[in-house]
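The other protein chains are all here in position, but one chain of the complex has been omitted.
Every chain is named by a letter (A, B and C) in the order it is written, and numbering of its residues begins at 1.
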């Protein structure tokens, strides 16, 4: 029985990891990462590692995605992707 | 390299890596069959020091030196983030807009907040008895504080979050860990030796110095994660890029570098 | 079943690296690095598992019961902290990079060449 649960959790983790990589949009990726954290926590619980599961839940599915979302918010606050030199600090170009 | 070449370099490398790793996997002992000598010794050692949670014993007693390194990683990453996310010389600081929060959201967050804080502190305190400990509890506590951002707005959060205090708390946690180690040296034992009485198995006061180290880690992690998240929030909400200007009132960072992130608490 | 957990760890590692190699957004790349790291947790815990073992916490279990390996769990805990801090630091760099380069696309970063 435990074996079946572990296999299911392993497949979920593998799937979530793949999805997290293939989602190229950082916001969606953050959400998938959060889900990956959940599946990992589930797997660790089945592997009799409650301590690690708790950490993974706190870090992997809360803090890391939160930091990514805050970064995205900072980076995207201004419309346009930049790169035209107008938003670079002056005096750097020759 | 063009992206095609890059992909090919990766694919060739990945094929080699996969072959190597797969070969190793089939030479590994079958999943779930073989006990490890170190693991067995660790269980005995933990029980000899009356620590019910063997993982806490490994982290805070047997391999407490690893945890010292780990806490220092967190410690330096927090200093590093504070330094990296400082307000640059050419940036401005803008007061965030007061946000309107839907009442149900506010009620939910305010209800959850004390509960989450309590859970966090409970998890820290019971580290040597049940799953959890300074690290897990610290993260929960720190994240819980940020529910206030959802409940009210950024300014409410800033008021209950005197960052200076948390930065000092982080350093104090790190210092407490090292000093506990030094205390054992002064007592004539090796660094980080468990010199306190071990107490009774499965009670809150069991584990000797493991308990003290656990508390130090709890303090450091709580403060550290609060500071980390604060820095990211600060960047996301308050600091404007050089040249960014939308006409709102702002403060310039001055010549010095870092902005005054901590206003006087109201 | 005897090797599946190990192979899954290998897969997570490689897919994470694939993401890093093909990423067009540095925030996404940092996320992929976090994925890569989770392979190490999976491998650590898989190596320490014992069939029929319980968690190595003797709060209410008899002290002679069969438990899974506690050492790898302690190592995985350390590893998780390392991962979180590295992610924070790299994201902080990305935030500043965006300000100074005006982009988070690795293809557009051209200051260091040759």
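Methods note: contacts are C-beta pairs under 8 Å (C-beta built on N, C-alpha and C of every residue); 3 or more make two chains touch, one makes a residue touch a chain.
Here is the rule we use: contacts and distances are computed from a predicted model.
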Omitted chain, identified by the protein name its UniProt record gives, among "Urea ABC transporter ATP-binding protein UrtD", "NADH-quinone oxidoreductase subunit H", "Sarcosine oxidase subunit delta" or "Multicomponent Na+:H+ antiporter subunit D" = "Multicomponent Na+:H+ antiporter subunit D"
Could you tell which one of B:51, B:141, B:194 or B:222 touches the chain left off the display?
-> B:194
Those residues of chain B which, in the complete complex, touch the missing chain = 1, 3, 6-7, 9-10, 12-17, 19-21, 23-24, 26-29, 34-39, 41-42, 45, 61-66, 68-70, 72-73, 75-77, 79-84, 86, 88-90, 164, 167-168, 170-172, 174-175, 178-179, 181-182, 184-185, 189-194, 254-261
On chain C, what residues meet the omitted chain?
-> 9, 13, 17, 20-23, 26, 29-30, 33, 36-37, 39-40, 43-44, 47, 71-72, 75, 78-79, 82, 85-86, 89-90, 93-94, 96-97, 100-101, 106-107, 109-114
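Quick note on the criterion: only the chains that are shown with their structure count from here on.
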Two candidates, A-C and A-B; the one with more touching C-beta pairs is A-C
From the C-alpha centre of chain A to that of chain C, how far is it in Å?
-> 10
Can you list the residues of chain A that touch 2 or more other chains?
-> 50-51, 55, 59, 63, 67, 71, 74, 86-87, 89
By the touch definition above, chain C meets two or more other chains at residues 1, 4-5, 18, 46, 48-49, 53, 55-57, 67, 73, 77, 81, 84, 88, 91, 95
Residue ranges of chain B in contact with chain C within the complex = 3, 6-7, 10, 14, 17-18, 21-22, 24-26, 28, 30-33, 35-36, 38-39, 42-43, 46-47, 52-55, 57-59, 63, 66-67, 69-70, 73-74, 77-78, 80-81, 84-85, 88, 91, 129-131, 135, 201-202, 228, 231-232, 235, 241-242
Which part of chain B faces chain A closely enough to touch in the complex?
-> 53, 55-56, 90, 123, 131-133, 135-136, 139-140, 143, 146, 225, 228-229, 232-233, 235-236, 241-244
Where on chain C is chain A touching in the complex?
-> 1, 4-5, 8, 11-12, 15-16, 18-19, 23-25, 27-28, 30-32, 34-35, 38-39, 41-42, 45-46, 48-49, 53-57, 67-68, 73, 76-77, 80-81, 83-84, 87-88, 91, 94-95, 98, 100-105, 108
